[in-house]
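The complex appears here minus one protein chain, its other protein chains still in place.
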């Protein structure tokens, strides 16, 4: 295994663990789920982004299914979070921080793997962001929330930035652990600043939108 | 076609029919759908799990699209259920029983096909369960219900058990029609006992969870 591949694997597993914790805590906070539901939502959140990435890249079966370490880390994160979930009133901050960590790491690994598989730079940036937001979007759809990527303060933008830094670092030959961690830290910082200060990308200049039940 | 392949096909088609009936009856019960919506939901429920399985296994186009029998069985099940759906007040039990049948059969065929395609035993168990719960999860997302796999009494656990029995039977060389039917019957029985007696896997020890609209 090359150094690049090892780096990808390690960052991927850390992101998987962060998203598994996040998914499980979200399941406890937002819905009345038993242990199976909690672990299922943890694994969906943790593995969803990478599965989408690997389908798009035609790297099938996805790493999740050909490498048992992903499954183990995702299940362990879900079970761990389930056991500590009784301290429910304090879950809001860890849920947000863990989601930002998974988002950041997967944006980097998604972009990096896309380049390895021959995608162009723009496509790699978009697939990186998609990898970052994929698991959380599946999580939100399953528990019937409008996905964070559509509504929340600076969520897709930091993921796109981290992926862009990864692509730039690879193009200039300086990609490695320091560059990958810097790219992830940039995304992580912007995301948490956005949450902390309620920053939003600009909205359309309209009257307050109505929520409608039917599309036409 | 080998005996193993024929067995897989037959069980798959029976599961497809059960899920098609279930999807159509669910559409009539839970949402105000016309014939196209009923058949569309029937086909999504019936074919969704197998399509997810075949994407993960890189067996594309999925069996659904390369073998017309799946499409025919799914559409026929949807139309049949549509025509009998006027007896709406009695749909609750058949909906549950048909869902349990599809879940059981697809858990077995998913695990069996995963082994044929070279996945490891743990991965085959998980992919079997995913095949079983996949179609119903798509169904629930489309009609805006929280998926049964996240909330319901003993849903993922019997699917995992059926897949595990399938993997064990294959590893010990006794897999065949009797083993496959036994594995499916085990899942089917546990699922229906869970529904009948309201059994649940243990939940987290927390205050009653709140439903929130936003993830952070």
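Each chain gets a letter, A and B, in the order it is written, and its residues are counted from 1.
In this section, contacts are C-beta pairs under 8 Å (C-beta built on N, C-alpha and C of every residue); 3 or more make two chains touch, one makes a residue touch a chain.
Note that this is a predicted model, so its numbers are computed, not measured.
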Of B:5, B:35 or B:177, the residue in touch with the unshown chain: B:35
Residues of subunit A in contact with the chain not shown: 55-58, 117, 119-120, 122-123, 126-127, 137, 141, 144, 146-147, 149-151, 154-157, 200-216
Residues from subunit B at the interface with the omitted partner, ascending: 26-38, 40-41, 51, 55, 58, 60-62, 65-66, 68, 71, 82, 85-86, 88-89, 92, 95-96, 99, 136, 140-145, 148, 151-152, 195
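Just so it is clear, only the chains that are shown with their structure count from here on.
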Length of the line joining the C-alpha centres of subunit A and subunit B, rounded to whole Å: 28
